[in-house]
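For this depiction, one protein chain was excluded, whereas all remaining protein chains were kept in their positions.
Chains here go by letter, A, B and C, matching the order in which they are written, and residues are numbered from 1 within each.
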Amino acid sequence: MISVRTDLAIEARDMYTKENKRELDGVIVEEEKEGDIKITTVTIESDEAGKELGKPKGNYITIDFPEFTHYDGESMDNVSKVVDNVLSRLVNMPEEKTALVVGLGNWNVTPDSLGPKVTEKIMVTRHLKQVMPEAIDDSVRPVCCISPGVLGITGIETGEIIKSLVDKIKPDIVICIDALGSRKLERVNRTIQISDTGISPGAGVGNHRMKINEESLGVKVVAIGVPTVVHAATIANDTIDLVLDGLISKAEKGKDFYNMLKSVDKLEKSQLIKEVLDPFVGDLMVTPKDVDAVIESLAKIIANGINMAIQPNMDMEDINKFMN
Amino acid sequence: MISVRTDLAIEARDMYTKENKRELDGVIVEEEKEGDIKITTVTIESDEAGKELGKPKGNYITIDFPEFTHYDGESMDNVSKVVDNVLSRLVNMPEEKTALVVGLGNWNVTPDSLGPKVTEKIMVTRHLKQVMPEAIDDSVRPVCCISPGVLGITGIETGEIIKSLVDKIKPDIVICIDALGSRKLERVNRTIQISDTGISPGAGVGNHRMKINEESLGVKVVAIGVPTVVHAATIANDTIDLVLDGLISKAEKGKDFYNMLKSVDKLEKSQLIKEVLDPFVGDLMVTPKDVDAVIESLAKIIANGINMAIQPNMDMEDINKFMN
Amino acid sequence: MISVRTDLAIEARDMYTKENKRELDGVIVEEEKEGDIKITTVTIESDEAGKELGKPKGNYITIDFPEFTHYDGESMDNVSKVVDNVLSRLVNMPEEKTALVVGLGNWNVTPDSLGPKVTEKIMVTRHLKQVMPEAIDDSVRPVCCISPGVLGITGIETGEIIKSLVDKIKPDIVICIDALGSRKLERVNRTIQISDTGISPGAGVGNHRMKINEESLGVKVVAIGVPTVVHAATIANDTIDLVLDGLISKAEKGKDFYNMLKSVDKLEKSQLIKEVLDPFVGDLMVTPKDVDAVIESLAKIIANGINMAIQPNMDMEDINKFMN
Partner (left out) sequence: MISVRTDLAIEARDMYTKENKRELDGVIVEEEKEGDIKITTVTIESDEAGKELGKPKGNYITIDFPEFTHYDGESMDNVSKVVDNVLSRLVNMPEEKTALVVGLGNWNVTPDSLGPKVTEKIMVTRHLKQVMPEAIDDSVRPVCCISPGVLGITGIETGEIIKSLVDKIKPDIVICIDALGSRKLERVNRTIQISDTGISPGAGVGNHRMKINEESLGVKVVAIGVPTVVHAATIANDTIDLVLDGLISKAEKGKDFYNMLKSVDKLEKSQLIKEVLDPFVGDLMVTPKDVDAVIESLAKIIANGINMAIQPNMDMEDINKFMN
């Protein structure tokens, strides 16, 4: 069957509650508002709940912001501040600790290039602390970063590169940024998910096959993800559901017609999807036309948020001066 | 209603014959094969036929090639040679005549950047003929090119820029390259349409609002187009049709259910499409993931074909030497 | 002989006064300070003075700013404001008038790509005024822009493209941006020259062969130029002069040795330069290593200055919102 799964915990939970008309045991959901920005914390408390939702146990904080954000500098800064706050809740470390920021994804595929674009805007300080410690304030935390590329480019599993580097330079925290796949167009480029559970092999734009988490790396891993595409199969699937739902609502319950519509199963749907997307099926992405500009904006928002969270003794102005 | 129209004459004709079970009067279709490559000439002979298909009277030659072409240098060269042949049929001019090659589209939007990418690879000679005529063989034709950008970038209608330049430098032929929208995924990045009718305001990736043709410019205009995207609305529309067709084939003719399925009209479909694509509707493109690499390959194929067609006294090797 | 000439009026004037120990008749020089920024106005009042300096009669306003500007957002904004002020002195036009911004230079050669990079950041409004006048405030001035490319890319003289477009769309003012060559390393990327005399064929990074000025275009032309390279021949020439001056100062006046040093003429120097730069001579540029980042910063500074000068009813924040 063609997967229409999601990388977002909040979508997995919404699908569960919609289908089962109740919250899943072991899941706690809290919502906050910061002006136009909505912050939803999904806490998966039990392994069973995690299994049900297809996500490891842990905290998933989703930041939803309005579409116009990417067209307004002040709104971008507001989202950066929320990213800073959310990260600061999850990350708590003394000044001398080192952070490694990892930009996952393929820089040659625009919707997958978010991670590498974020690392370009990270305030890198680790080498300065080592090479010219006198030039840099004691309160500045050592930060380093890498964009390891994807398997098809390097021939090396992304997780292997990160694991080897972590073993060598021993950071105290790893922050990974990745482009995700969403179930819903309305989340595309408007949602940032921050979690303390690391990265699982997934339905993202690219395909990482190794887990990148505290268990595999031996240090705390915070993952920041943004859904930047919806797979075309998802669009086709949703269209089928909408058509069937529309017809079912017109049909009389219990009649042949109603039963037939009800009986269209996953296999049939999957065959319809294959037919409509042939010959590309798995490789088709649905993206808004201005994807280049929007990815650039997202990279700025996230990098600013990370910079502020890692360097609590500097404000955005100080960081900008340092960066330019 | 949401348009699911096509920029390809062959698709418009196929839709007509499928619906009407016959060829449209005033349309002649001829097919050739060149190895794996299929060449279809659609000649629209009457204005009435043109009106019916939504395309101006003229010749539309469609080159279809297999998917693996972009991954094999020799196959790419073979398509270039077909482009050369087809262009040479439409363009017939003595050596001293000047060609202007125009790359339409937005260089910042990957699937719309085909035109500008082609112009980068055109063998430009007009200035050499003027500045150092002794350095260049008499048999080399004067060629110049421009990528005028799109309205949102320049604030100037593309047609205005081209018209002003044509009035000034008076080329004998204009060759335009543009990225198109297709009705069918199977044509995306595998079809080149070459026509002698110029460019009409269209359903392409970008939106040109002025005609660029012999009537508007005063010189012959050859248009080369490649469908590089399918709009998401088309995918949704096709999915709906497939679902309905599937159900209709199972229903009993004349029964309530059958009639209901038959009665789903354009308005209802349009509303379903809007619902599934909300909030992006008009701006969503469906592209294969490796769109960057494929557009680069298409640009090489087309530029090589144009270079050979304009410079019949040079072979591909001479041109490559000149270009590097 | 190898030319070591300059595109900057202030350097031409400085060379004259240094050599002749006096100001040239018909030249007026005024200096102002705006914090760290120095503004020097060189007015060439007579054709004779213009001929002597190799520059047409008119106003040349030079803005010199410190090196760290490119590494500090606030300093960049301050230079933008000075660009705004200087432009506003030279340009004086009612709201309904149209401006055409022209980015000269080759986008494929980093130090020559300043012009095209500026046009990317210009607030383009002309099409909005035409297509959806109700969506845009009456006080917004119509602005359009183009980067015509260079002769080697298009096969068309840059001046021809601009002339044809100006004839067609009839702007009320043309603002050209170009990368220049400097005599002195200390000016590279730290000086902006704004003049009301247009662009002359020059010693710049690229080579335009046609004048782009009020006489040729029929509308007022303001030229904004930044020296982004020094030619290697200039470095070699200066080194020779320094060596000779050093030896002369040690030699005894009138002696053989002194006379010999004094007699090293232009021809000999030119041969030395050729020898040291062989085999590249004319094509060697000297640039700082971070030229990519600095050109980006210069493009922002100048685009912001132009946007504010053209749209006096909007402040930088309004313009940024519009642009994003």
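One rule holds for everything that comes next: a contact is a pair of C-beta atoms (placed from the backbone, for glycine too) under 8 Å apart; a residue touches a chain by one contact, two chains touch by 3 or more.
None of these values were measured; they are calculated from a predicted model.
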item: Chain not shown, its touching partners among those shown; value: A, B, C
item: Option from A:Arg126, A:Lys274 or A:Lys321 whose C-beta touches the chain left out; value: A:Arg126
item: Among A:Leu151, A:Ile173, A:Ala236 or A:Ile295, residue touching the chain not depicted; value: A:Leu151
item: Residues in subunit C touching the chain absent from view; value: 67, 108-110, 185-186, 188, 205, 232, 235-236, 238-240, 242-244, 246-247, 250-251, 256-257, 260-261, 268, 272-273, 275-280, 283-290, 292-293
item: Residues from subunit A at the interface with the omitted partner, ascending; value: 120, 124-128, 142-149, 151-157, 160-161, 163-165, 167-169
item: Residues of subunit B in contact with the chain not shown; value: 70-73, 297, 317, 320-321, 324
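Definition applied: only the chains that are shown with their structure count from here on.
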item: Separation of mean Cα positions, subunit B and subunit A [Å, integer]; value: 36
item: Subunit A and subunit C, separation of their C-alpha mean positions in angstrom; value: 45
item: Separation of subunit B from subunit C, taking each centre as the mean of its C-alpha atoms, in whole Å; value: 41
item: Residues of subunit B engaged with two or more neighbouring chains; value: none
